[in-house]
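This view holds just a subset of the chains, kept in their places.
As written, the chains take the letters A and B, and residue 1 is the first residue of each chain.
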Amino acid sequence: MEVTTIKRIAVLTSGGDAPGMNAAIRAVVRTGFYYNLEMFGIYRGYEGMIQNEIKKLESKHISHVLERGGTFLKSARSTEFRTPEGRKKAFENLQKHGIDALVVIGGDGSLTGAHLFYKEYGIPAIGIPGTIDNDLAGTDLTVGFDTACNTAIEAIDKIRDTATSHDRLFFVEVMGRDAGFIAINAGIGSAAAATLIPEKKMPIERLVERLKARTKAMKQSNIVIVAEGGKSGGAAEIAEKIKKQLPYYDIKVTILGHLQRGGAPSAMDRVLASKLGVAAVEGLLQGKYDVMAGVINNKVVYTPIAKAIVGSKEVDEDDFRVVRILST
Amino acid sequence: MEVTTIKRIAVLTSGGDAPGMNAAIRAVVRTGFYYNLEMFGIYRGYEGMIQNEIKKLESKHISHVLERGGTFLKSARSTEFRTPEGRKKAFENLQKHGIDALVVIGGDGSLTGAHLFYKEYGIPAIGIPGTIDNDLAGTDLTVGFDTACNTAIEAIDKIRDTATSHDRLFFVEVMGRDAGFIAINAGIGSAAAATLIPEKKMPIERLVERLKARTKAMKQSNIVIVAEGGKSGGAAEIAEKIKKQLPYYDIKVTILGHLQRGGAPSAMDRVLASKLGVAAVEGLLQGKYDVMAGVINNKVVYTPIAKAIVGSKEVDEDDFRVVRILST
C-alpha cells in the first residue's frame, strides 16, 4: 500500500483501558481536524475492526471526553485478529472506509498488533503508549500510569488511617502486571514498611526481619505494598506466610483491583495524552510509520514499535535504593 | 457513685474506627473547655482504660484533627473488659485520675460496654454513635456512614469507567457487617444493576433473570453491589455462581475492603460529629446518663443506650423500593 497523502485516519484503543485514553483520542481527532483530515473511530479495538464497527467522528463525539476515565471507543480482546484471516477482514474494512492510516492506543500487545498489521498490509500505523503498567520503552511515562499511582496512593492514605487507629499491618496489592512501577511509586509515596516488586525477589525471611525491627522501634502500624505479578505470590499469599511467623500481628489484606484502571485522568496524564495525540497525527503526516510516539525528557520522541515492546523498561535501580532507604 | 458536679470527663473511641471520630473527640474536648472542665483522653478504648493509658488533653492535642480519618486516641478490642475483673481495674484507673464521667464513641459493642459500666459502677456515661455501618437506632445517621458511602461511590465510579470500556460485569463488595445501609446507598448512587443486602434474600435465579433482561436491553456493562454480610455469600461467591449460569459474561470482582474505613470525613460527618460532641458533654452536664446522643430530623435526641442497641435500625422498605425501580 503506497500512500502519497494521508486523508483519513482511524483511531482505536486496545488492551486494558487506562485513564487518559479518551484524552488521547480527543487529541488525535482534534489534530486531524486541525490538518483538515477526516477522522474515524474504530470501536472495541481490533475486534471492532474485524466486525466493521467503524464510525466517522465529528467534533461532538470528542466533546467532554478529555476528563473522563475509560475509553469511549471501548476496548476488547480479539483472538481473531491474531489469525491472518482476521487481519485480512480487518484490512478490507479499513479499505471500505478509505482509511489511509491508523493510530493505535494501548500497551505492548496492542502495539504488536499494529506492527504486524503494518508489515503485512503496509498501512501507515503509529502507536500511543496507553497502559497503567508503564512497561514500555521509548517513553518516560505511559498514559494512565500517573493516574493509577494517584488512585493507589489515595486509597492507601485511607487504609493508613484505619491501620494506624488499630495498630494493624496491611498488605496492599497494587496492579502493574509483570512490572513494579506502580508498586515502587506507591511504596515511596505511602511510606510503606516494605515494597515487593516482581523485578526483585525479597525472601520472606528478610521481610520478617524488617517487620520485627519496626516493632522494636515502636512503629506499630505498617503498610506493605505487594505488586500483583510477583513470584512470591500476591498480597493474600504473603500475608498468610507472615501471619505464621508473626502471629501477634493483626494482619489485613486489601487488593485494590480494578479501581486503579478508572477515574478522571490526572493533569499529567491529560497533558501527556494530549501531546502524544498531536504527535501521532503529525508523525503520520511526516511519514513516520510503525513507530510509537513517546515523551522522553519532556520532548516527543518516535521509537520503532519493535524496540518499544522488546526493550521493555526496567524499574530504576536508584528508585529501588530510595525505597530501601526511606522504608528502613 | 454519686456525682454532684462533673469536673473531669474522659473520652474514648472503641470498636471499628470510622471517619469523623476525630471530629467527635475534638468537639467533646472543646465543649469541655468551653464549660471549664478538665478533659482526658483514654487511648486504645477499653483496653487502654484497663492499662491506664489515660492522658490529660489540651488544646494542642485536638488541633488539626477534625479533618483526619481514623482516631488519634486509637481503638482496640478488649477481651479483658468483658470480665468483671477487667472492668474493676478500668474503674480504678478512672478514679486515680479523678474522672467523673465518660464519653464513649463507637458502635453497638462499644456502647454496650458503656451501659454495663454505668450499671456496675454508676459512672455517668454517654455514647456517640460512631460506626460506618449506620446500624444503631436513636439517630438518623451514625458518624462515619456518610464518608463510607462517598468512598464506596467514588471507587465504584472508577470501576464503572473500566467496566464500560470492556463491557464487563463487576461484583463490588461493600462493608456494613449485618446491615445493608452502605450497600443500599451505593446501589442507588451508582446506578447498579442489582443490590444484594443481608436484610433481603435475593435468589440467584432472580439475579440471573435480571442480568439476562439487561443483556437483551443492550446494557452491556453492569455493576452489582453485594453487602459483605449477606447470607448468599460475598461478592466472590455470588460471582462464581453467576459465571456458571451466564458464561458469556466477562465477570470481575472487587472487594473494596478497609479503604471504606478511612479518609477525611465528609462535611456531613464533620457536622454530625461536632454536634454530637457538643451534645454529649452538655448531656452529661444535664444529668443524662446511660444514653446515646443522636440526631433525628436535624435535632439532637438522647436515647437510652439499651434501646439504641437493641432496636437496631432497619433498611427502609421504601429505600429498597427505590433501588428496585431505578435498577430495573
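Note that in this section a residue touches a chain if its C-beta (ideal position, glycine included) is under 8 Å from a C-beta of that chain, and two chains touch if they have at least 3 such contacts.
Quick caveat: nothing in here was measured; it's all calculated off a predicted structure.
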With 2 copies placed, total copies in this complex: 4
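Simple rule for what comes next: only the chains that are shown with their structure count from here on.
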Geometric centre distance via CA averages, chain B-chain A, whole Å: 36
Sites on chain A touched by chain B in the complex: 13, 17, 19, 21, 68-71, 74-76, 151, 155, 157-167, 170, 252-263
